[in-house]
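Let me give you the structure first, and then I'll get to my questions.
A single protein chain has been omitted from the complex, and every remaining protein chain is retained in its original position.
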Amino acid sequence: MRRRDYLQNPVKHMKISGKLTVNQLIQQFKNSGSFGAGRLAAACDIYEKMVRDKDCTVFLALSGAVIPAGMRTLIADLIRARLVDVIVSTGASMVHDAIEALGGHHYKGNSVVDDRELYKYHIFRIYDIFVPEENFVRLDFKLAEMYGEIAAEKKGESLSSNEFALELGKRLKDPNSILRAAYEEEVPIFMPAVRDSEFGFIHWLHSSQQKQKTVLQVDAFKDVPLICGICGNSPKNGMIVIGGGVPRNTIQSAALASKKGLDYGVVITMDRPETGGLSGSTLEETVSWGKMKGEADHVMVIGDALIIFPMLVASVTERLGNDFKRVPYFSGSKIGA
Amino acid sequence: MRRRDYLQNPVKHMKISGKLTVNQLIQQFKNSGSFGAGRLAAACDIYEKMVRDKDCTVFLALSGAVIPAGMRTLIADLIRARLVDVIVSTGASMVHDAIEALGGHHYKGNSVVDDRELYKYHIFRIYDIFVPEENFVRLDFKLAEMYGEIAAEKKGESLSSNEFALELGKRLKDPNSILRAAYEEEVPIFMPAVRDSEFGFIHWLHSSQQKQKTVLQVDAFKDVPLICGICGNSPKNGMIVIGGGVPRNTIQSAALASKKGLDYGVVITMDRPETGGLSGSTLEETVSWGKMKGEADHVMVIGDALIIFPMLVASVTERLGNDFKRVPYFSGSKIGA
Amino acid sequence: MRRRDYLQNPVKHMKISGKLTVNQLIQQFKNSGSFGAGRLAAACDIYEKMVRDKDCTVFLALSGAVIPAGMRTLIADLIRARLVDVIVSTGASMVHDAIEALGGHHYKGNSVVDDRELYKYHIFRIYDIFVPEENFVRLDFKLAEMYGEIAAEKKGESLSSNEFALELGKRLKDPNSILRAAYEEEVPIFMPAVRDSEFGFIHWLHSSQQKQKTVLQVDAFKDVPLICGICGNSPKNGMIVIGGGVPRNTIQSAALASKKGLDYGVVITMDRPETGGLSGSTLEETVSWGKMKGEADHVMVIGDALIIFPMLVASVTERLGNDFKRVPYFSGSKIGA
Partner (left out) sequence: MRRRDYLQNPVKHMKISGKLTVNQLIQQFKNSGSFGAGRLAAACDIYEKMVRDKDCTVFLALSGAVIPAGMRTLIADLIRARLVDVIVSTGASMVHDAIEALGGHHYKGNSVVDDRELYKYHIFRIYDIFVPEENFVRLDFKLAEMYGEIAAEKKGESLSSNEFALELGKRLKDPNSILRAAYEEEVPIFMPAVRDSEFGFIHWLHSSQQKQKTVLQVDAFKDVPLICGICGNSPKNGMIVIGGGVPRNTIQSAALASKKGLDYGVVITMDRPETGGLSGSTLEETVSWGKMKGEADHVMVIGDALIIFPMLVASVTERLGNDFKRVPYFSGSKIGA
């Protein structure tokens, strides 16, 4: 590279006046193009490309407590607009969704508080959110019933985690529910660590209740070929990661096992690479594995997902306009085909 | 509190001269008692208390790529000395262990490297560690064989994740293997997200190979009552967390579901609470849920586990001395009883 | 507190559709009210209160390379709209401003690059920004001239750092310059560590050139009573901190020394409290010192300033509307009075 090649694009300074829309602000970020602002602007461009690319299946990885913190409707709406095709989630996020689908709420609280008093009051804390125990009691009771129903219908057949999510979505009637929207829109929700959540304890409850009758079976490994099949059958694959952990790893591994490699990648996280964990690993590292293509469009945005993801969605929604209608390549009805 | 109560313990400044043992350094940290040094010294005291407490079952949560990075023997030795009683691990950590048990190695590499070249060379990168693809090929082949064997023996019975780990440990002969040591010492290894690792893809391979014969069944939910039973039957419970994620959550949830609450907690992580994820959540937060007792001894050490955990082990090992023989309250043979 | 007091305000989930303005998005953040979104919404409310409070002097702390990264015009415009009254800056930020005032540019680059090649090409890197050496050469030459002029005018009198900044602003004609805007609008710029920047090396150059004539004198301590006087004379004081370091400490110390304590505080940073540095220290900690009042409105937003600060400004600008005209309590012409 010649010297002048390094000095092509001067930073254009942001200018803020009057009423800026979110996407206009993102355009200012793109003009400046540096640090987090540059990365966020790149993320918006990549997500826009993903949803406009008729050959691309869009995977969303969900981790962290973003559902109780305010992103439930946002994600349900993304599903209904089919701006995501496949979700890979922690069990907990779907537990949080189901709690609200059954009429429960999460409450704005405070991170500096006497946790011993909360304990006495049967109020659980998630950073600055409070959750009353009765939310979980209602969930346990209602879902144990559903487990029984599902088990009866399935007659001993083992479910994969996405089939399990589908059965829950079928039974939850709240239109703002992620599980419900995904059921209606044929967006599969994989929960590779489903056991590590209230769903696991409800299963224990259910299996105690049901001793004489059929117990719901969920097979730990059954969803592996299913998610790999989605990647493998899709001409292109892209992922948006909120957080990291098992959901990010599952998508990346499916891209590897299906020998496709991701074509697009956006990761929103506060984790960093230096301690070697997957959540903070760079997207360059994924290239060495073949999880992502060497020429893929990709960026990591270091920041709080509750700020960054809504900006990403607002910016891209604004770009797409009201008339945009995405025709997804993939549909959940094709799973396993 | 009176004013003077706040001003009781002057910081004693560290003094370093001659040859200090690790525990002597930790004593200096305790004398100074501030910032990370104070927290690490507290962690050593808490771990020492845990292993000396005859009523306490010690849970170790393993996440992140600490096994390829050099902690494999360290953890196998902890198991053999029965300074841990139960392990909750990502699938990946046990994959890394099995790779070495089958003769593979991880290699010291570099984090600044051309990942496209690594890809061409079939070398996978984990931050600054390199892993040749043949490690995985050998693993896939050998373990698919084992899966077949296990399935044949179990005749359609679904395993829990710890039973699956036990079956692997039985078949891996390397004495430095964590899976092997755990098998021999009756230390159960739970892998609540076992599917999210090479174990999942080997299962896919195995089930393709085995179409006509029995396929290995692992039940997603079967280990829930088992780990809860361990907590519930143990007079006291303590955890040491490396990283966070599913392993930390699983232990904490078991403590909650068994209505015991942890008595001791040490978390080593770089994650922070502000974005609401579980891995960075404070141990105070766990008190609100009843996952940890209000009066439990607990501390979070913010740091790289590859530095902090070996210091913790070296300090406590030195304190215990060569003649110390721990008689654990819990043994894996009692699981499910 | 009663149980129900903890459960007053349900999280309202964000809803994104059509074109959202930045402030409409911030309102969604306020409705959800959790994690980073809640903190950023609180920051917008506090900054709005500060500028609407006729008795409040608004201090802005500038650290990190936010000027080359795209916030130069933004801050110059804030000064011209008198939405800040006093700036406390690193030397480097004003060096970056002066470089552009003299016709230089910063360039969008890349953080993954061969730094040895950049060195050969005389291109300096600031994360993903490239700066050609000629920027500094021009700066050195021009400013050494200005130093000579200033020294001649001042005839041996020692300047304080803000007087030095004022003299530079007087001589830089670029209307987008922060130094210029501050000069014109009578917004003092303090640079408590002015020596730790190119300004220091230009002084060395200047004093070599000037051996026979007067050398510019800048007194390290002279600005202390000046900034304390501003705090002391203002009925209320508020600060907005970008980053931390010396600029944050200087404002907080002035609030302490003037026995006022800040009434408002917003800190935007990625630093955390656990290692004991000032930049990551909580605003609660400042209360113990009397740097901030116990009842002050305050919040720390953990995030990248290049994203967070423009959002803050866009939201508050939108709220204030085009007709808002702030009449500041403090003017730089009153300094030292």
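By letter and in written order, the chains are A, B and C; residue numbering begins at 1 in each of them.
Keep in mind that, in the parts below, contacts are C-beta pairs under 8 Å (C-beta built on N, C-alpha and C of every residue); 3 or more make two chains touch, one makes a residue touch a chain.
Note that the structure is predicted; figures quoted are calculated from it, not measured.
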Of B:36, B:294 or B:336, the one touching the omitted chain in the full complex: B:36
From C:73, C:237, C:281 or C:315, residue that would touch the chain that is not displayed: C:281
Hidden partner interface residues of subunit A, rising order: 34-36, 272, 274-276, 302
Missing-chain contacts mapped onto subunit B: 1, 3, 6-23, 25, 28-29, 31-38, 40, 65, 68-74, 77, 105-109, 112, 117-118, 121-123, 127-130, 132, 176, 270, 284, 302-308, 310-311, 313-314, 317-318, 322
Residue ranges of subunit C at the interface with the undisplayed chain: 63-66, 69, 92, 111, 115-116, 118-119, 123-129, 158, 161, 192-197, 199-201, 203-204, 207, 216-221, 223-225, 228, 243, 245-246, 249-250, 253, 257, 270-279, 281, 284-285, 287-290, 294, 304-306
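Quick note on the criterion: only the chains that are shown with their structure count from here on.
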Subunit A-subunit B separation of Cα centroids, rounded to whole Å: 26
Centre-to-centre distance between subunit C and subunit A (centres being mean Cα positions), rounded to whole Å: 36
Residues of subunit A whose C-beta touches two or more other chains: 65, 69, 118, 123, 127-129, 270, 284, 304-306
